[in-house]
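Can you keep this structure in mind? I'll have questions shortly.
As you look at this complex, bear in mind that one protein chain is not there, while each of the others sits in place.
Which chain is which? They are A, B and C, in the order written, and residues in each are numbered from 1.
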Amino acid sequence: MTSEISIRPLAPGDRSAWRSLWRDYLAFYETDLPDEIYELTFARYTDPARNDMLGWIAWQGGDAVGLVHVIVHAHGWKVAPVTYLQDLFTTPAARGKGVARALIETVYADADVAGRGAVYWLTQTDNTAARALYDRVAIATDFMKYSRS
Amino acid sequence: MTSEISIRPLAPGDRSAWRSLWRDYLAFYETDLPDEIYELTFARYTDPARNDMLGWIAWQGGDAVGLVHVIVHAHGWKVAPVTYLQDLFTTPAARGKGVARALIETVYADADVAGRGAVYWLTQTDNTAARALYDRVAIATDFMKYSRS
Amino acid sequence: MTSEISIRPLAPGDRSAWRSLWRDYLAFYETDLPDEIYELTFARYTDPARNDMLGWIAWQGGDAVGLVHVIVHAHGWKVAPVTYLQDLFTTPAARGKGVARALIETVYADADVAGRGAVYWLTQTDNTAARALYDRVAIATDFMKYSRS
Partner (left out) sequence: MTSEISIRPLAPGDRSAWRSLWRDYLAFYETDLPDEIYELTFARYTDPARNDMLGWIAWQGGDAVGLVHVIVHAHGWKVAPVTYLQDLFTTPAARGKGVARALIETVYADADVAGRGAVYWLTQTDNTAARALYDRVAIATDFMKYSRS
């Protein structure tokens, strides 16, 4: 018997749950970031007046089981801005239960309401586990990323 | 004998030169956009108070020979915003003369001055001509783009 | 017999009607502005993705009879941004018919929907005609403006 998953916008009270999820997510990319970034990033994602940085957290019972972060930015080819899904994470224990898909669908729904329905993200080509999901909810393009350094 | 290349920020007087360059660029992607988008996009790139949409145009003698467009957006992992080089174009006649490289370096220099030196862009994996240049001025990552539709 | 007043957001097709209204408004303040500002300001107020500069125009039959411009900005004392009603104008022929009041109420309604219901504006203390209306729809404060120059 499992409790239902509920997804809601990040709020100030989520600070410690969020830190833990984001740390695990960053560890997947062999990254950690200084405390100042945790503080700054959390303040940005939870500032109710910002509409360029948005986040949601998934709860199952009393456990925080996933998060998604979105960056909204202008686009030279479009009237409306676009929605860049920057971070997506589900805890190992909660995988295979549709949490990641539900988080992506939360982003899609919010993007539609806000009139910036063009959503995209980047993923490593060899991340087959993630791509198995992405191929069901989005389209793999032939665009790759170049980075100055 | 050729005249020197000069690169400067897009300005209201560049309207018709810019339209022609951007149209040719979009044609490379088998795209065209309605007139309203040309109007809106040009107004945005030439609004001196916007710092999230920036453009430069390259001139050689009396000819407009290239353009670059940049989108600046927030980043959840960084204090400073990042610089997304969205569009880069050189006219066929002006290729092989370093115009594209000079445009990228203009973006790099501007990004450094503005304190958002993390510059990136997306390109099609099979665009070998472009990638020959990109491999000299940037790093090819293993990130690919997924798009909602 | 008069036709009804309709108020709608400024759109690209309003360019010439808007220019004429705004010029007359500026003339009241013994100001005119160069053409570049007209171009830039109109482009800003009609960019559908901007949410910090908004405008509405009032039509009666085929005549443009009024306009209102709003600037949205952050506020250090509040979670939400605030709504600064910067410009309000009714053509002389249309005065006394509730156009100005309807424009203010349009701003109020939009501000409420957007969750930034704190609306304010500045007016000259001796503008008794305008103040007769303002005293009915808002509160005269004892704050005055200082300007660097």
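As a working rule, contacts are C-beta pairs under 8 Å (C-beta built on N, C-alpha and C of every residue); 3 or more make two chains touch, one makes a residue touch a chain.
Every value quoted in this text rests on a predicted model; they were computed, and no experiment measured them.
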| item | value |
| --- | --- |
| Touch criterion as defined above, residue of C:Ala11, C:Leu33 or C:Ala93 at the omitted chain | C:Leu33 |
| Touch with the omitted chain, as defined above, among C:Ala27, C:Ala93 or C:Leu122 | C:Leu122 |
| Chain A residues that touch the omitted chain in the full complex | 12, 36, 39-40, 43-44, 47 |
| Interface residues of chain C (partner: the chain not displayed) | 26, 31, 33, 36-37, 40-41, 44-45, 52-53, 69, 71-79, 84, 86-87, 108, 117-126, 134, 137-149 |
| For chain B, the residues touching the chain missing from this view | 48-49, 51, 74, 79-81 |
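Here is the rule we use: only the chains that are shown with their structure count from here on.
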| item | value |
| --- | --- |
| Interface numbering overlap (same over half, different under half) for chain A and chain B | same |
| Angle of rotation relating chain B to chain C [CA atoms, steps of 5 degrees] | 180 |
| Chain centre separation (chain A, chain C; CA means) in Å | 39 |
| Mean-CA-position distance for chain C and chain B (Å) | 36 |
| Distance from the mean Cα position of chain B to that of chain A, given in whole angstrom | 28 |
| Set of chain B residues in contact with two or more other chains | 36, 40, 44 |
